[in-house]
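Removed: one protein chain of the complex. Kept in place: all other protein chains.
Chain nomenclature is as follows: A, B and C, assigned in order of appearance, with residue numbering initiated at 1 for each chain independently.
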Amino acid sequence: MSITVRFFASVRERVGKQLEAIDCAGINNVADVWRQSARVPMPDNLLAAINMEYARIDQPVRDGDEVAFFPPVTGGAP
Amino acid sequence: MSITVRFFASVRERVGKQLEAIDCAGINNVADVWRQSARVPMPDNLLAAINMEYARIDQPVRDGDEVAFFPPVTGGAP
Amino acid sequence: MTVRLLAEAFDPWREIVRYQEEQPALAGKFGATTVFVGTLRDFNQGHAVQAMTLEHYAPMTGEHLERVAREASERWPIADLLVIHRYGELRPNDPIVCVAVWAEHREAAFAACRYLIDELKTRAPFWKQEQTRQGRRWVAPEPKVK
Partner (left out) sequence: MTVRLLAEAFDPWREIVRYQEEQPALAGKFGATTVFVGTLRDFNQGHAVQAMTLEHYAPMTGEHLERVAREASERWPIADLLVIHRYGELRPNDPIVCVAVWAEHREAAFAACRYLIDELKTRAPFWKQEQTRQGRRWVAPEPKVK
């Protein structure tokens, strides 16, 4: 098993990839996933989700989870 | 010259007429117009207008004015 | 800025599309449109409503609608507005009133739309008479909330 990592929008561009599967060895929380996969400094205002639920950066991650990183959302309208 | 008097909605039904021209002799204010034209007791919540502007019951009326009487308004929607 | 009084049934959504298309200067300039449509229900205060007659005082009614519209466009930064109000005989499911506001941002669009419907309800001289199985009755005004 492994952890699926997704990057969106400006975070995707900064990291230079949108999707990756990483080995879960040594991964305890969201910050570990970032360090292992992104390999660039964490941007200000970074948001994260585990299995499509918003998550804190210190929240635990388990084998098989999908972890996503993205900037603040800008949907809707003016 | 004379004063034009209009009645609307439930007030129109109570008074039994919708339009009348009355002589301005002895008419000083809105209440005088009601007494002269309606000839029934003034209902609670009666509203009045002089020349299509909301008016108080003691507001002065002049020769040539149009005076209207009606209940509270119920336009718009739920 | 347009205010219309109509004697016949109207489709508010079609009127909004048509009005928007007739204002080419609006295209690309507004980010927010808010709409309120008031529709005749088939029940009210426990009674099945078969029809409703909306009496008004022309031209006082039109003048007061225009005034409320001017106030809204002075109070909030809006690009345009449309108010359409029926009078005469209505059937359940018929639109009674339509208020549409175009603005750059939604804050002003929502505030102006709400102001328009609240103010026209309390200031424009319209009177509703419902037809139910128990006969005709004049609708009493809403208790004031504010």
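The rule is simple: a contact is a pair of C-beta atoms (placed from the backbone, for glycine too) under 8 Å apart; a residue touches a chain by one contact, two chains touch by 3 or more.
Quantities reported herein were computed from a predicted structural model and do not represent experimental measurements.
**Student:** From the touch rule at the top of the page, work out which displayed chains the omitted chain touches.
**Tutor:** In the entire complex, chains touched by the missing one are A, B, C.
**Student:** Using the document's definition of touch, tell me which of C:Lys29, C:Arg75 or C:Arg136 contacts the absent chain.
**Tutor:** C:Lys29
**Student:** Which of A:Ala9, A:Ile22, A:Met42 or A:Ile57 sits in contact with the chain that's absent?
**Tutor:** Of all options in A:Ala9, A:Ile22, A:Met42 or A:Ile57, contact with the hidden chain holds for A:Ala9.
**Student:** Please identify which residue in C:Val17, C:Ala58 or C:Ala140 touches the non-displayed chain.
**Tutor:** With C:Val17, C:Ala58 or C:Ala140 as choices, the missing chain is touched by C:Val17.
**Student:** Pick out which of B:Gly16, B:Pro43 or B:Pro78 touches the chain that's been left out of the picture.
**Tutor:** B:Pro78
**Student:** Please give every residue of subunit A in contact with the chain that is not shown.
**Tutor:** Listed in rising order, the touching residues are 6, 8-10, 49, 52, 68, 70-78.
**Student:** To test your reading of the contact rule: which positions on subunit B touch the chain that is missing from view?
**Tutor:** 77-78
**Student:** What is the set of subunit C residues that contact the non-displayed chain in the whole complex?
**Tutor:** The missing chain touches subunit C at positions 11, 13-14, 16-17, 27-43, 92-93, 104, 106-107, 109-110, 113-114, 117, 145.
In this text, only the chains that are shown with their structure count from here on.
**Student:** What's the distance between the Cα centroids of subunit A and subunit B, rounded to whole Å?
**Tutor:** 72
**Student:** Once you find the CA centre of subunit A and the CA centre of subunit C, what distance in Å lies between them?
**Tutor:** Centres of subunit A and subunit C (C-alpha means) sit 48 Å apart.
**Student:** Going through subunit B residue by residue, note those that touch at least 2 other chains and give them in order.
**Tutor:** Where subunit B is concerned, no single residue meets two or more other chains.
**Student:** If I count partner chains per residue in subunit C, which residues reach a count of at least 2?
**Tutor:** In subunit C, no residue touches two or more other chains.
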